[in-house]
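Have a look at the structure that comes next, please.
All protein chains but one are shown in place.
So that you can tell them apart, the chains are marked A and B in the order they are listed, and the count of residues begins at 1 in each.
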Amino acid sequence: MKNMLKTGASALALSLLATMASAEGKLSLYHWFEYIPQEVLDKFAAEYDVEVTMDTYDSNEALLAALKAGKLGQYDLAVPGDYMVEIMGKEGMLDTFDPSEMSNFGNIQQEWVDVTFDPGRKSSIPYQWGSTSFAVNRDVYPGDIQTLGMIFNPPEELKGKINVLDTSGETLTLASMYLGIPQCTSDRDQLKALNELVQTAKPDWASFGSDVAKDVLVSGDAAAGMIWNGFSAKAREEGANIEYAFPKEGYIVWMDNVVLLKDAPNRDNAIKFMNFLLEPENAAAVTNYAQYTAGVKGVEPFLDEAVKSAPELNPPSGGKTAFVQACPEEVQKVYDTIWTNLKK
Amino acid sequence: MAAKPDLKRFPGFFALTLLCLFLLYAPLVIVMIYSFNDSQSITIWGGTSLRWYGDVFWGPEADKFKQAAINSLAIATAAAIAATTIATMSATAMLRAGHFRGKGASFALINLPLMVPEIVTAVATLIFFSAIGFTTGYATILIAHIVFCIPFAYLPIAARMEGVEEVYEQAAQDLYATRWEAFRLILLPLMAPGILSGFLLAFIISLDDFIITNFVKGAGIETLPTAIFGAVKQGIKPNIMAISTLLLGVSILFVTLSYFAGRIGQKTKTPTGETT
C-alpha cells in the first residue's frame, strides 16, 4: 500500500514536470472538429518552435457558450462562422490587429476582405468556406434530389432514415428556405408555418446529430442527412454511395474565419499562425484535408486533383444561396421555443 | 455453514448471471475484434492488421493520447489519494468518535456528490470557478475529481470499519497506547483492504469521468475520456477500438494486481465479524 502510494506520488510529480517542461512558446486553438490536419499543426510547431494545443467544439453556439462561461482568456484563436464573428465582435470577445502585422495579408481573396461580419478584416482572416445542404444515398433513392423536400417532406424511400444537424440555426434556416420565407422573420404566420413544417417532418427523421453526420451516412444508419459539403465529400470517399444536393429552393453558404480572441495569452504566436495559414501552401493543405474551399489566392497549384474535381465543391452556377443570419432577441426566442417543442 | 445447498439455489439465477456476463462482455468483444481491423472504417471489415495499434503509439495523434493518458493517471492517482484520506478521516469520525454536533448533516454531506446528478455538478462547478476567478486547468479538474470521489472511497472504507470490532483498539489503549498509536498501529492495518478498495474505486471513477471533466478542464488539457471524445468527433476510426482494447488490458492488469494484493492482505489475518 505504502509503496503503491509512493509510486503514485512520484508518477504524479513526473507527469507534472513533463507538462511544465515545454511551457515556453505556446499556441492555444479552439477549433471545429475534423477540420485541420495534425500535419499542418506539426509543421507550424516545428517551424516556429511553438507548442500547439487544440480543443474542439461542434457548433458556433457551443463555442460562444464556452467562452462566456469563463474560457475567454485561455485560447488565442477560434474559428467561428460568419454570423458568429459578428456576434462575438458585438460581445467584445475579439481583439483587433493591423494588416501590417501579417506579411501574407494581401493573399486574402479580394471578395473576402470587406465582409459584412468584419468589415476590412480587423479581427479575422478567412479560413475556409463551404455550403450546408444535404446528401442522399443513391442506392436507396435514385430520383431527383435537388429539392429541400428530401428533408422536410421526404419521399417514401427516405422516411425514417434521415439525420438532421443538431443545431437550430442551420436546420431552421434550411426549413425557412424550403418554405420560401425570409430568415429571422418576425411575421407570426410565417413563424407558425415554420413551426408546423418541422413538427410535421420530425416523424420522418431518424436522428439529430452534427458530429455524427458523416458516420451515419457511411454506416448506412441514415440514407439521407443534412451535412456540410466537405464532410459529404469525405463520406463519399469512405465508401458511401451518396450525392450532395444543391437544392433549387436555396442552400446555406458559410465562411469560417480565424479570429483573434480578446485576452489571448500568446498574441504574438497567434498572429504568426494566422499569417502561416494565409500561406497558399498551408491553406491548400487544410483544403485538401477538410475538402472545403480556401479564401486565399494562389492555392490551386497545391490542391489535390480529387478536391479540385469534387462535385460537392463545384456548385452549379446561379444557385440561390444565403448566409445564416444572427436573429434579434425576440425572433431568436421564438426559434428557441420552436426548437424545444421539436425535441420535447 | 450447514445450510442445504438447494436453499441457496434458485432456478434460472445461473442463467441470468450468464446473460448478465454476456451483456457486459458482448460489446467489448466486438471492440477487441474490430481493433484489429485493417480498414479505415469501423463498419467494413478489411482484414486483420495491427496498424491501429501502431497508430495509437506512433500515429499523428499519438502524443496527444500519451499526454492524455499521463494526465488521466496523474489526476486519478492524486484525486484518489486525497479522497481516500478524507474518506478515512470521515469514516473514523462517523464510526469511532461517538456522537458529535452535525453528525447527521455530515453523513448527508459526504453522500451529496453521489446524489447530485453529474450534469448539475459539472455546470455548477464551472460557473463557480468562473465566479471566483479560478482559471480552469489541472487544479480545477483535480478539485472537482476529489469532490466526487469522496463518497466512492467512503462507502467501502466505512463498510470495512463497521466490520472491524473496536475491542482491538480498546485493548491497545488499555496497554497505554495513545489514540494516535491505536489508530496508526491497530485500526489502519486492519482497515488496509477497505482503504485499498476505496482507493481503487475512487481511482477508476476519476479515470472514467467525462461529463464533469469536460466542463471544468482548461484549454488544451485532455484526459483520456475527453481525448477519446474529441477523437470520436474526428470520425470513429478503428484506433478508438485499439485504445479501448489497451485500456481493457490495463484494467485487467489492475484487477489481477489488486486481486493478488488482496490475497496477500488476507494472509495477514484480519479478525472481522464477517459471516462465512
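Just so it is clear, a residue touches a chain if its C-beta (ideal position, glycine included) is under 8 Å from a C-beta of that chain, and two chains touch if they have at least 3 such contacts.
Going forward, contacts and distances are computed from a predicted model.
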| item | value |
| --- | --- |
| Candidate names "Probable septum site-determining protein MinC", "ATP synthase subunit c", "1,2-phenylacetyl-CoA epoxidase subunit A" or "ABC transporter permease"; UniProt protein name, chain not shown | "ABC transporter permease" |
| Which displayed chains the hidden chain touches across the whole complex | A, B |
| Subunit B, residues in touch with the chain not shown (by the definition above) | 1-4, 7-10, 12-14, 16-17, 19-21, 23-28, 30-31, 34, 42-43, 85-87, 89-90, 92-103, 106, 109-110, 112-121, 123-125, 127-128, 131, 143-144, 146-147, 150, 159, 162, 164-166, 169-170, 173, 179, 182-183, 187, 204, 207-208, 210-211, 224-225, 228-229, 232, 236, 240, 243-244, 247-248, 251-252, 254-255, 259, 262, 273-276 |
| Where the missing chain touches subunit A, by residue | 59, 61-62, 64-66, 68-69, 87, 91, 163, 166-169, 188, 191-192, 195, 202, 205-209, 219-221, 329, 332-341, 343-344 |
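The rule is simple: only the chains that are shown with their structure count from here on.
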| item | value |
| --- | --- |
| Chain centre separation (subunit A, subunit B; CA means) in Å | 37 |
| Residue numbers on subunit A that touch subunit B, as the complex places them | 1, 5, 8-9, 11-12, 15-16, 18-19, 28-30, 33-34, 38-39, 42, 53-56, 58, 69-71, 73-75, 211, 214-215, 218-220, 234, 238-239 |
| Complex interface listing, subunit B residues touching subunit A | 40-44, 60-61, 67, 70-71, 73-74, 77-78, 80-81, 126-127, 129-130, 135-136, 138, 192, 195-196, 218-221, 230, 232-236 |
